[in-house]
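The complex is shown incomplete by one protein chain, all other protein chains being positioned as in the whole.
For chain A:
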Amino acid sequence: MSAVHEVELPDAASARAWGRSLATVLAAGDLVVLTGPLGAGKTTLTQGIGEGLEVRGQVASPTFVIARVHPSQVGGPALVHVDAYRLGSLEELDALDLDTSLEDSVTVVEWGEGLAEVLAEDRLELVIDRPHGGAGLSEEDLATADAGTRRVRVRAVGPRWADVELPTGG
């Protein structure tokens, strides 16, 4: 059982805002899987989710530490932010010795495509596209290389998401 939903996010601020809106439908035990190339905006989107959940600490790239736990500041679920790039399977999440359980947290996994299926029957799969190549040698081109619309394709998998209305784009 899955439904597909598409949003267009014209800039980083709208990506964060959409993340905040998404956070309003997220609850403890939920899994969000983010897929997209380097620079797609996976961390930016997660920052919005973190703002929406009102968690502690700067939500930044978890690449170096593989996973970072942000405790809630308002008695809600913690945010577990994972970079699965180097993990063979998400079952290895158990090996990360996180100081919270996934049942009590909202888990956002970057680079999790093809790995998430084992972890949870219910999940939101987000595929983010950014503009490819095209950056010339000019300073202006490179300065704006990070800009450009992100197209997010959301696939809501499992009964958990059957009747949940997902936020539309900014």
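Annotations for the structure displayed:
Here is the rule we go by: a residue touches a chain if its C-beta (ideal position, glycine included) is under 8 Å from a C-beta of that chain, and two chains touch if they have at least 3 such contacts; residues count from 1.
The definition used in the following text is that contacts and distances are computed from a predicted model.
The complex appears with one chain absent; UniProt names that chain "tRNA N6-adenosine threonylcarbamoyltransferase" among the candidates "tRNA N6-adenosine threonylcarbamoyltransferase", "PTS system cellobiose-specific IIC component", "Acetyl-coenzyme A carboxylase carboxyl transferase subunit alpha" or "NAD(P)-dependent oxidoreductase". Only one of the listed residues, A:24, A:63, A:101 or A:168, touches the absent chain: A:63. Only one of A:3, A:27, A:118 or A:142 touches the absent chain when the whole complex is considered: A:142. Considering the whole complex, the residue from A:75, A:134 or A:159 that touches the absent chain is A:134. The omitted chain makes contact with chain A at the following residues, 37-39, 43-44, 47, 56-58, 60-61, 63-71, 85-86, 95-99, 130-137, 139, 142-143, 145-146.
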